[in-house]
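Quick notes on the structure that follows.
Heads up, one of the protein chains got dropped from this complex, but the rest are sitting where they should.
Letters are used for the chains, namely A, B and C, taken in the order the chains are written, and counting of residues starts over at 1 for each.
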Amino acid sequence: MPMPTRREFIALAAGAGLAGAAGATAADTAAAARPSTRGRRERKARSLLISGATVIDGSADKPIEGQSVLIEGSRIKALGRRDELPVLSDTRIIDAQGKYVIPGLMNANVHLLADARLENLMRYAGRWEELIAEAAQVALKSGQTTVFDTYGPRRYLMTVRDRIAAGETVGSRIFCAGNIIGLDGPYSADFLTSTAEVASSALVNRVNAIWVENVGRRLMWLTPERVAQEVRVYIEKGIDFIKYASNDHVPGAFLAFSLEAQTAMVEEAHRAGLTAQAHTMSVEGLRIAIEAGCDIIQHPNITGPEPIPERTLESFARHKAGAAVFPITNKAYEHVMKTLAATARTMWSSADINVRNLIRSGAPLLLANDGAVFPPEFLTDPLVTRAWSVAPGEDNSIDLAKGHFYWFQAMEEKGCPPMEMLRAATRNIAVAYRRDKDLGTLEAGKIADVLILDRNPLQAAANYRSIHMILKEGEIIDRDALPATPMLTKPMEPPIEEERSYIPFLSKGR
Amino acid sequence: MPMPTRREFIALAAGAGLAGAAGATAADTAAAARPSTRGRRERKARSLLISGATVIDGSADKPIEGQSVLIEGSRIKALGRRDELPVLSDTRIIDAQGKYVIPGLMNANVHLLADARLENLMRYAGRWEELIAEAAQVALKSGQTTVFDTYGPRRYLMTVRDRIAAGETVGSRIFCAGNIIGLDGPYSADFLTSTAEVASSALVNRVNAIWVENVGRRLMWLTPERVAQEVRVYIEKGIDFIKYASNDHVPGAFLAFSLEAQTAMVEEAHRAGLTAQAHTMSVEGLRIAIEAGCDIIQHPNITGPEPIPERTLESFARHKAGAAVFPITNKAYEHVMKTLAATARTMWSSADINVRNLIRSGAPLLLANDGAVFPPEFLTDPLVTRAWSVAPGEDNSIDLAKGHFYWFQAMEEKGCPPMEMLRAATRNIAVAYRRDKDLGTLEAGKIADVLILDRNPLQAAANYRSIHMILKEGEIIDRDALPATPMLTKPMEPPIEEERSYIPFLSKGR
Amino acid sequence: MPMPTRREFIALAAGAGLAGAAGATAADTAAAARPSTRGRRERKARSLLISGATVIDGSADKPIEGQSVLIEGSRIKALGRRDELPVLSDTRIIDAQGKYVIPGLMNANVHLLADARLENLMRYAGRWEELIAEAAQVALKSGQTTVFDTYGPRRYLMTVRDRIAAGETVGSRIFCAGNIIGLDGPYSADFLTSTAEVASSALVNRVNAIWVENVGRRLMWLTPERVAQEVRVYIEKGIDFIKYASNDHVPGAFLAFSLEAQTAMVEEAHRAGLTAQAHTMSVEGLRIAIEAGCDIIQHPNITGPEPIPERTLESFARHKAGAAVFPITNKAYEHVMKTLAATARTMWSSADINVRNLIRSGAPLLLANDGAVFPPEFLTDPLVTRAWSVAPGEDNSIDLAKGHFYWFQAMEEKGCPPMEMLRAATRNIAVAYRRDKDLGTLEAGKIADVLILDRNPLQAAANYRSIHMILKEGEIIDRDALPATPMLTKPMEPPIEEERSYIPFLSKGR
Partner (left out) sequence: MPMPTRREFIALAAGAGLAGAAGATAADTAAAARPSTRGRRERKARSLLISGATVIDGSADKPIEGQSVLIEGSRIKALGRRDELPVLSDTRIIDAQGKYVIPGLMNANVHLLADARLENLMRYAGRWEELIAEAAQVALKSGQTTVFDTYGPRRYLMTVRDRIAAGETVGSRIFCAGNIIGLDGPYSADFLTSTAEVASSALVNRVNAIWVENVGRRLMWLTPERVAQEVRVYIEKGIDFIKYASNDHVPGAFLAFSLEAQTAMVEEAHRAGLTAQAHTMSVEGLRIAIEAGCDIIQHPNITGPEPIPERTLESFARHKAGAAVFPITNKAYEHVMKTLAATARTMWSSADINVRNLIRSGAPLLLANDGAVFPPEFLTDPLVTRAWSVAPGEDNSIDLAKGHFYWFQAMEEKGCPPMEMLRAATRNIAVAYRRDKDLGTLEAGKIADVLILDRNPLQAAANYRSIHMILKEGEIIDRDALPATPMLTKPMEPPIEEERSYIPFLSKGR
């Protein structure tokens, strides 16, 4: 009975769920703000006051009660007690008494076009930018005002990034890396291998080319100098940071690049004012990526059966590399232990130990979850529900709409201090990606990305869900209007007439 | 190295190229004309005279020189010498001196939506009717004024059929059967098996359901009575004739239905005023289909390694079943013998013997070729060019645009008398499908489907290509305007920028 | 993760478990006894008395108490009260007071070399005859004095058959059919398809040839006359009965041969004094096999989702065809319903209905179970334990050592009268295979195959397990000595040293 192989669904899950995030070391802060100002159309500066809230600004060690935030145009003008602030007559007042104000959430690892299955890419041929925009709106709607896309089709991502930056499209602010340097395309051995068996050569090649360009597996054959050369060419195409594979994608224990090659890539990125990050899957892949000088490590807690040795934890903290950890909730963990094979169980057991050790290591933690949008017919497919590494039910940690909430919950369960969690979702990400001149905290002069919550997020992780209002660049987001054009978020179509009379000879799920 | 399995491309080729045609025995001739009148908008009757041609009317044993054809509205008013005909002052005169006038060609086996590969169906999701219309226009442009679709998605085919019949869309007149009763859908073991490994269960089920409805493989489990019952339900959905599988699709030697079940289906069709036909692939499958009373046998010359025994040839002629033969040209035959495996060679060797024997058998021959439209990236795919049973180059016998010309050429090579060939493409098809009240010959009262050729088709098969003018229902077809919206007939897109820098790690063709 | 495909393990299970048995109509009873006398070395006639038992002779409607059985040499001399019998002074007396004496059990469908997996055939290369002998000894040890092998390598089976008949090897009496006419070999699409992907072409071809010879799938292409011709050639090789495929092996709903071809084969067998039987899997396959005149139908209760129609049940009884039913116990049924997919559940649900209907139909029932010996590493393989159609635990109905006991139990659960069950395992099989001149009942003159049980088999099916003594051809079987050379019946080897330190990267069972 032909059926999607488990391995491939796992690959897909892993592709969406584990294929890392972002780290930037932009020397030039002007460059850092580039996407958010480029081509922006002029608009009259609005004035707006969030009045009388408890403010957790991402910087101070404690919440400040009775604080107000004055916004002018897209930036924060000042914070303080309402009577201290220069409020104008036409300033719009938002009464935030009893509310909690925090910086807009950031996500250090999302995939805005994660569903690269043949049927999805073809169904929406010519509309990939709309898919990306939809995902950016799903992210924004759930409080994520900035997301870092760490694997996807560069050209399409950049187009949407620029449209959002220019105010032409609403959505989460996007920074993107394009391909994971060293990996091949969606229809290669790195991801959905079997697709090449049913799709035409022309299409397979085209899709892979769009994702990979000049920085695919071929680079593994080259000397460090030539690798750096190719990375330079790729950087010039306009990406915001680079991400490379320290380990392979599956099975995860091979190294894609030597320390020399990794160092050459990181230096190339830094020379261009960008940050560099690595996809790591083993303790050696992790160690080398840190030594190479990566600004951010994606899912450092995923190290196969072997927990991170103490020495590497120390190196992590010493280098101040951002740790974009992928915890899962207790509920998801139980699901894994009950349903998956020994190999997967060992892996998640180590992953859990690693998260706890990373919390106490002193390395800056970053919220990251491979956030992605998948259509309902995928998430309910018997093969996915059986093989998905993290339960696609309530605790689906890679769901772009909710996964960050599970992240907070999981980190709370693992003992992360509340203020650390908040910083992991805001300031730490801005710092690690070198976007902290504009983003990450509520301070005068910074971009006005703000969340107003009904309940105190420092009291319980679940309170991050109590979103009262979202402001991005000083504008109130109409959450009900998002996503503007539901595509993957549409509910599943009911069976058509023909399906009622059709009885498959041998069911696919057999 | 993942690659489309040969078996599957062969299956696809076979699906497109060998999955039979059509046979109708409509007792009710009113029903026979149904599609062409249903919902037609009123229009003023035009008058038109084709003047002074050599007419080969499909009925007379010889061409008639200096003959004119008078058309009024959509029908032929009269034939004769110009001075004998009641030409009006506003009659449009077409000077056909030195030309050859024949009935519009018919094709007893086409597939207007043949490319059911995942990428094609998804790329054109929501536009399948346009794909069908495009194919109907390709057929018309090349002189085929009536085509019989013998395997495809019923609902979509019927919609286009009705739009063309109503004059809302230009295109070849369509009669359709929907599913081949007894076979499962495109993404099943009968066709593109591997697709179920990469597509979601929901999609696989939906596509299969659309093609199959209640008449799939499940029927093979049932008693003859219950098979007939399901066929009755299917007929009521509005198909024009039924087609069932006497043999399986691949490998071809199994029987899908017993003589009793086949007879029950044929009787069910006849009761409803429809004709019945069978997909046969072995000498036993063929014998039983004839005994069951089929009006038409699809590709009776394809019988595996074993040529048709004399007794069955006699039975064929005695039952006057239409023989929708699939000859290939000498050039294609040489290609097969040079490139394909022993099994395929034996099969085509028998097929060749069978065609020659069928020509002399006295069974009515029908032009049929599984005519289909495939996009250029499919036809140039290395796997297709290597595995295709009949060369996809010049002599691609299943090309909807040219395959019928290869049919004439091949039959000429095999010694078929010229007038037999012309009838096989016109009158014989009309008779076998019980559409001869309206179609198939140039006679007063019949629908005015007419081809004007520059050269004499009875002199050389190649002369069928010399189309000067096509009239369908009395209207001159603007061939240059077809197809109106090129989709599959568009030329291949040039490589995009990303493809120039992308180097696959291991090429798919390896 | 590479893993044995479910489909293939199911195929294997089905191959072992559903690939039917045997039916013979030997006109010539001399021929019928052939294997049991051929080449037998002379030996002095022993005399033996089973004294004072309750005898259920397979013929009388009721048990006869206080009955003794006098055996001389290999045959029964007389039955009666002890004092009526001509017991000699040197007659060995077996005191059977309180015991139950029944004819030796027969099994209408076994596979003595069922495990055709590459590793098994190669591990025992050159020793296949020993494997067959081992199986014949497993059968004998559990009370089956005669077995009918309905699918296997003809030449090897015949050799062991003849050795046992000649008294050179101990074991159950064998009658064999060789290949199932119309099916291809073990490493073809009919059975273990994937093996051809890892084995050399030479080996694949050789193994398939050994099983298939001239009567494989090729016959499906031929006319009935030519099919019969090939069958004649095959019969001359010395098989005991013929078995052909009415339906295909998997998926089961296609017909392999038309009624004409089936009739021609049956007639060919009868002409040679052999019985004919069919492998059927659908209601149409079953109906045609009965009409073709088959003496025995294998697993007539397996008809896919559709129960046997009343008309076919009547035809069954009218033709007096032997019904070699394959019931499963309630426990196995529950296992199926809990673990298998919808398709399999529907199939087993119909199978259950069919068994009950066949019991009341009047058709002669035959005990049959695809009895086979598999090594422990196969039966404990995760993929087998998950996919096996009938639980490989306690109720593994195809286990050659115990499956017949499950058969009795299942038939009891389904309401079969106790005496019918006993006859199904003795007289009915002898009659259906036309071996009743020598076998099947305890009557003077018949071969002395006898079972002495501790408990009454007519009281409870479980009592068939209470074997006290087995006599075959008048000789007491030393059950403890069987099998003489354990091969597949050896217990699983403990892990070797290397396995303790080896940790697979990704476990096969993932």
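One rule holds for everything that comes next: contacts are C-beta pairs under 8 Å (C-beta built on N, C-alpha and C of every residue); 3 or more make two chains touch, one makes a residue touch a chain.
For clarity, every value in this text was computed on a predicted model and none was experimentally measured.
From the options A:Ile93, A:Ala253 or A:Ala317, the residue with contact to the unseen chain in the full assembly is A:Ala253. Contact with the chain that does not appear here is found for just one residue of A:Ile71, A:Val147, A:Met220 or A:Cys416, A:Met220. Of the candidate positions C:Thr195, C:Thr223 or C:Thr312, contact with the hidden chain is made by C:Thr195.
Of the listed residues C:Phe378, C:Tyr433 or C:Tyr464, the one in contact with the hidden chain in the full complex is C:Phe378.
Of C:Leu118, C:Ala351 or C:Ala461, it is C:Leu118 that touches the chain left out of the display.
Contact between subunit C and the unshown chain involves residues 2-5, 8, 117-119, 121-123, 125, 155, 184-185, 188-189, 192-206, 208-210, 212-214, 216-218, 233, 377-378, 380-383, 492, 495-496, 498-499, 501-506, 508-509.
Although one chain is not drawn, its touching partners on subunit A can still be listed: residues 189, 217-218, 220-224, 248, 251, 253-261, 282-284, 287-288, 303-306, 309.
Operating definition for what follows: only the chains that are shown with their structure count from here on.
Chain centres here are Cα averages; for subunit B and subunit C they lie 50 Å apart. Contact with two or more other chains is made by residues 505-506, 509 of subunit A.
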